[in-house]
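One chain of protein is taken out of this complex; the other chains stay put.
Note that the chains take the letters A, B and C in the order they are written out, and that residue 1 is the start of every chain.
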Amino acid sequence: MADLLLHLALLLVVPPLLLGVIQKTKAWFAGRRGAPLLQPYFDLWKLLRKGAVYSRTTTWLFRAGPIVSLATALCAGLVLPLAAASSPLGFSGDVILFVGLLGLGRFFTMAAALDTGSSFEGMGASREAAFSAFAEPALLLCLAILCIPARSLSLGDALGALSSAPPGFSHPAYLAAALGLFAVLLAENSRIPVDDPTTHLELTMIHEGMVLDHGGPDLAFVLSGSAVKLFVVGALLVRVVLPPPAQSGLAGVGLLLVGQLGLAVGVGCVESMMARLRLPRVPQFLVGASVLAGIGLAALLYRGAP
Amino acid sequence: MTGYADFLLLVVLVIDLYIVATSRLASCVHASAFQGVALALLPLALWAPGYAGGVDPQVLHIALMSVGTLIVKALVIPQLVLRAIREANVRREVEPFVSLHLSVLIAALLVGVSFWMASVLVLPMPAPTTLLVPVAFATVLVGFLVLVSRKKAVTQVVGYLMLENGIFIFGQTLVRQIPFAVELGILLDLLVGVFVMGIAIHHISRAFDHIDTELLSALKD
Amino acid sequence: MVGTILFAIALLGLSALAAALLTRFDRASLTIGTTGSVIACVTGASGALASLVRRGSSALRGTWSLPLGEPHVAMDALSAFFLLCIFVVSGLAAVYASGYLPTYIGRRRLGPAVALFNLLVAAMAGLVIARDGILFLMNWEVMSFASFFLVTFENDREDVRRAGMSYLVASQFGVVFLFILFVLLGRSSGTYDFDRFAATGGLANACFLLAVVGFGSKAGFWPLHFWLPEAHPAAPSHVSALMSGVMIKLGIYGLLRTLTFLGPPAVWWSTVLLLLGAISGLAGIVHALAQRDLKRRLAYSSVENIGLIALGIGLGLLGQSRGNALVSFFGYSGALLHVLNHGLMKGLLFQGAGSVIHATGTRSLESLGGLYRKMPTTALSFLVGSVAISGLPPLNGFAGEWLIYVGAFHGAERLPTAGAVPALVALPVLALIGGLAAACFVATFGTVFLGLPRTEGVPRAHEAGLAMRSTMGIGSLLCVAIGLWPAGALRLVVPAVALVSEVPALASDATTPLFAISRAAFVLGLLVALLALLRRALLRGREVTQGVTWGCGYAAPDSRMQYTASSFVQPLLAPFAPITHVRVDEEGPSGYFPRDARYHEEIGDVGERFLVPGTRRVVHLLSQLRVIQQGRVQLYVVYIVATLVALLVFELMGAGK
Partner (left out) sequence: MLSLLVIVPAIFGVLALYSKDLRIDLVLLVGTALAHLLATAYLWTGESGPELDRLLELDVPGLLFLSITSVIFLSASLYTIPYILHGTHDKPAALQRFIPCLLWFLSAMTLVAVTQHLALMWAAVEGTTLASAPLVYFYRRRGALEATWKYLLVCSVGIALALLGTFFLGIAAAGSSVGASDLTLSGLSRAAPFMARPWLKAAFVLALVGYGTKMGLAPLHTWLPDTHSEAPSPVSALLSGALLNCAFLAILRFYQVCLASGDSQFARTLLIVLGMASLLLASAFMLSQRDYKRLFAYSSIENMGIMSVGMGLGGAASYGALLHAVNHSLCKAGLFFLAGNVLRSFGTTLARDVRGVLGRLPETGVLLLALFLAIGGVPPFGPFWSEFLIFQSALAGAHAWLGVLFVSLLGLAFLGMAGVLLPMLSGPGSIQERRSAESRLSVLPPLALASAALVMGLYIPSFLADALHRAAGMLGG
C-alpha cells in the first residue's frame, strides 16, 4: 500500500516541476531569468480557482475531454513501474494497455476539439490524428525492443531485466530504443521539433490548438494531464537509460527523479537549439524513429538476445 | 448388267458437272429432272435379275421403288421448282459468289477428291459396281458446292436436291436392309421438303420481290 | 443442441414464407417477419450459448433422394461460436429493421425484404451447421442470392443496380473456386462428408489456396474486396449491418473449417494470410479515410477489420506450423474474439449510420454535422461504436486486438528468427492500423455528430424510433460488457480455438491478464468519476457562462469554416499518396477578387482501376466473336461442311488405320 501511495504522489506532484525546469532551461539559454521554477504550480492553482466559459455548440463531450485525458495519463502512470520493480496495475501484456490508454486520452481530446466546431481546433485535431498515427508504431517497436530480451510482456519485468544487466547500453538495441522513445516523447508532448507549446499563432498549433477553448479547471486538468504524460514517457525513457539497481527502494526513486530532471534539461536544450520541422516533415521524422527502432530489433534478433 | 449401272452413274456424274456449269435456272431444273430419271433406273440396273445368281425375291420391292423415285424425282419435284421460278420470274443466276468457270474447275477437283475418298472408304461388302461410291461422293460434294456458291434461292434448292441424290445412290447398297415403308418415308420427306421450300420461295419473292439470299441476311448478332 | 438450431431455421423459413405471402399488407408481413426472426434468433442464440458453455456437440444425419451428398448437420464448438455471432447480430438487425423499414412503405413492397432477410439468416445458420459439402454449397448459394436481392432492394436507382451487379460478379467468382475446392476434397476422400474430408501434401496446398480465394472473396480480402464498398452502402442499413457484421465472417468460418480438414499447416500458409491481412488492413483503412460517404467509409473499415482477423489467423497458423502452442492460441482466439466484437461494433455503427441517413436523407459526410443535440441516443451509441472499433481500452475492440498483439509479441519472442520476422512485421502494421482507425473514427464521429450542422438539411433531423434506439442501446451495452469483462468472452472463444488449432486450451495464460484489463478499466472509471466530482466541486461556487467558440477574433465565423471530412484526413493521406490512386479535380481561386474555387478529390479503388476496364476489354474481345453470326445462309452451310471435314480428318487420320 505504501508503494501505491508513493507512486500516486510521484505522479501527482512531480510532473509540473518538469515543465518548470524546461522553461527555466530555455530561459537560461536565452539569457533571461525566466519564470520561477514553480510557475506551473502557481498556474494550476490559479486555474483551479477560476470559473469556466463554455461555447454554445459544445456538448458534455467537451467537458469530458480534459477529464479523460488526465485520467488516462494517470492510469498509464499506474501501469508503469516508477520505482519499485512492479507497478500497481502491471500484468503480462500491459505494454499494449499502456499504448491503448494513451490512445484513448488522445481520442477524447480530439473529440473535444471537434466538438467546439472551430476550424482551428479541427486543424489541431487533424494534425494530432495524423502524427499520433505514425507515433504509435514507433512507440510499440521501442517497447518490443524492451520486452523481447526479457521474454515477458509486462513492463515491470522488461524494465526489471534491464536493471540486472550491466550498466550503460549493453546492447545497441537499447540505444535505438532510447532514441526512439525520445522522439516519441517529443511528438506526444508537443515539444519543439514537432510542435511549439508556447506559440500564440493558432494556425501553427497542434496540441495547443486542440485545447484553445478550454478554460478554468478544464484547462488545469489539460495542463496537468500533459505534464503527467511527459512524466510517464520520461520515466520510461529514464528507466531505459539509467536502470536503477535491483531492490534499490528509495535510492531508485531518487535516481528516477534525477534522471527526469536531467531529461527535462535535455528537452529544454533541444527546444532552445532546434527550430520546428515543417509539418509534412513530421511524419518522416516519426517514420524515421520507427525505422530506427526496427533496426534495433533486427540487430537484437540477428545477434540473438544478449 | 453392271455395264448399264456404270453407264447410269456416269450420266449422273455428267449431269452434276452440267448443273454447275449452267447459269440458267430452268436448265438446271431440267438437268436435275434427268438425273432423277437416271437414278430411277439405277436400282433396276443394279439389282435386276442376273445379279449374284438367281431371281431376287424382292424384284417387286425394287420395281416399286424405282417407279416411286421416277415419279418424285423426275416429275413432281421439277414441276414444283419450275412453278416457283415462274412466280419469281427470275431467269438467270446473275454473278454467283464463285464465277461459273471457277466452280466447274472446283467441281472437277471435287470429283477427283471423291475418287480418292472412295479408295479410302472401300465398301466392305461386294458391290455390283465399283463406280457407285465415288459417284455418290461426287454428287454430294458438288451438291454442297452449288448450295454454297449460288445466290438464288432456287439454285440452293437444286443444290439440296443433288445432295439428296448423292445420298440416294449410297442408299442403293442397302436395298435389302431398308423396308419399303421407310424408303417411301424418305422419299415423302424429300417431296414435302421441296414443297415447303417452294412455298417459302413463293413468299420470299412476294415479300422481297427478288429471291436473292444476299439480302436475306438481316438477322445477325 | 443442433435440434434447437434446426427449429430456429425452420421458424425463420416459415416466417419468411408467411411474410412473402402477405406482401400486399406491408405492416402485417413486417410484424410477422420480425417476430419470427426475433424468436428464432433468441432460441438459436441460447442454443448456441448452451452448447458453447457445456462444450457439447451433437449431430443429425438423414437421407434424401437427391443424387449427391446427404443432409448431415452437426454442431461443434466452432459452429456454436459462429451461430452465436449470427443470431445475436441478426436479432438486433431484425428489431432495428422493424423501426427502419416502415419508411419504405408506399415506395417499395416490404414483404420481399422481410422474407429475404429471414431467408438470409436461415441460410447463414444452415451453412454453419452443415457437415456435407453439397449442403454447405447449397446454403452458400442461397445466402449469396438472398443477400444479392436484399442489396438491390431499392433497384430503381442506377447505382444500386451497378453495385448489385459487381456483388453478383464477385460472389460468382468466389463460388467457382468453392465448387472446385469441394470436388477436389470430395474426390480425394470419396464422399462429401466433412468428417471424412482430409487432404495432405500438394492437394492440401491447392485446397488452401482455393479456400483463401473462394472464401476470401466473400470475406473481403484485399484484391477480392471490390464489391464490398459498392454493395454495403447500396443495401438498406439493417441489411448492411447484417452483411458487414456477420455475413462476411462466414468467409472466415469457411476458411477455418477448411483448415480443420487440411491437417498440419505448411509454413508458407501463415505468410500468405499475414500478407493478405496486412494489405487488407492498411489499404482498407487508408481507403476508409479517403471516403466522403458515411456508409462507404464503414464498408472499407470492414475490409480493415477483416484484415485484422486474417492477421490473427495468420499468427495462429504461424504458431501451428512452428509448433508453438502459445502463439497459435493467442492468434486464433484474437481472430475469433474479433469476429464477435466486429459483428457487434459494425452492426452498431451501421445502425447509427442508418438512423442518421434516415433522419437527414443524405449520406455525404461533407453535409452532416451537429447532430448530437437532435439525436443523442444514436450519437452516444455511435461514440461507443467508434471508440470500440478503434481498439481503445475500456471497450471490446481492445480485447480482440490485445490478444492478436500478444500473439504477435509471443511470436517475436519465442519463435526462431525465421518465424519471428513475420510476427515482428505484424506489430508495427497492427499499431499503424490501430492509429489510423482511431483517427478515421474520431473524424467520422466528429464531422457527423459534433460541431455545427454544415447544411440546412440537418436541423430538421429527428431522433430515431424506439425500436432503432433500443437495438443501438443493447448493442452498446454488449460492447461495453465485453470490454469490461473480456475474460468471459474468452471463455466462449476457447473451445472453438481448441478445435481449430488442435492444441489444449491455454486459457489460464490469457484469463489472468484479461482480469487485469478489467481491473485497469475499473481503475480508469474510478479516476474519471473522481475527477468529474472534483470538477463539479470546483465549479459549484463559480460563475459558468455560455459564449461563442474562440475564432481568433474573426468577426463572422460560419459553419462552413469547420474542418470537414476531407480536410481532416488530408494530412493523414499525404504520406500514402504514392500508393493510393488519387484523382484531384480542382479549380483554384484566380484573379484579384476570386469568386468560385472548387476542390474535389476522388480515391480510385482496385475496382475502378483494374476490374472495370478489364471486364470492358474482355466483353469487347468476346464480342469480336459476333462475326460468326453474320446472317448469310451460305456461310452457315460452310460451317457445317467445315466441321464435318475437320472431324472426319481428325477421326480417320488421327486414329490411324
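Simple rule for what comes next: contacts are C-beta pairs under 8 Å (C-beta built on N, C-alpha and C of every residue); 3 or more make two chains touch, one makes a residue touch a chain.
Given the structure is predicted, the values throughout are model-derived calculations rather than measurements.
Novice: Specify the shown partners of the omitted chain in the complete complex.
Specialist: B, C
Novice: Hey, which of C:200, C:512 or C:623 is the one touching the hidden chain?
Specialist: C:623
Novice: Out of C:25, C:64, C:554 or C:599, point to the residue that touches the absent chain in the complete complex.
Specialist: C:64
Novice: Against the chain that's been left off, what residues of chain B make contact? List them.
Specialist: 120-121, 123-125, 140, 144, 147, 153, 156, 160, 163-164, 166-167, 170-171, 173-174, 176-179, 181-182, 185-186, 188-189, 192-193, 196-197, 200, 203-204, 207-208, 213, 216-219, 221
Novice: At which residues does chain C meet the chain that is not included here?
Specialist: 64-68, 106-109, 134, 137-138, 141-142, 145, 152, 155-156, 161, 164-165, 168-169, 172-173, 175-176, 179-180, 183-184, 186-187, 619, 622-623, 625-626, 628-629, 633, 635-637, 639-640, 642-644, 647-648, 651-652, 655, 657
Everything that follows uses one rule, which is that only the chains that are shown with their structure count from here on.
Novice: Compute the distance, rounded to whole Å, between the mean C-alpha positions of chain A and chain C.
Specialist: Chain centroid spacing, chain A to chain C, equals 36 Å.
Novice: Counting only residues that touch at least two other chains, what does the list for chain A look like?
Specialist: Answer for chain A, listing residues that touch two or more other chains: there are none.
Novice: For the complex, which residues does chain B have touching chain C?
Specialist: That would be residues 97, 120, 144, 147-149, 156, 213-214, 216-221 of chain B.
Novice: Mind listing the chain A positions that touch chain C in their complex?
Specialist: Against chain C, the touching part of chain A is residues 48-59, 61, 63-64, 67-68, 70-72, 74-75, 78-79, 89-97, 99-101, 103-104, 106-107, 110-111, 114-123, 125-127, 129-130, 132-137, 139-141, 144, 147-148, 151, 153, 202, 212-213, 216-218, 221, 279-280, 283-284, 287, 290, 294, 297, 301-302.
Novice: Which chain C residues qualify as touching chain A in the complex?
Specialist: Touching chain A: residues 369-370, 372-373, 383, 387, 390-394, 398, 401-402, 405-406, 409-410, 412-414, 417, 420-421, 424, 427-428, 430-432, 434-436, 438-439, 442-443, 445-447, 450-452, 512-513, 516-517, 519-520, 523-524, 527-528, 531-532, 534-535, 538-539, 542-552, 557, 559, 561-563, 567-572, 574-575 of chain C.
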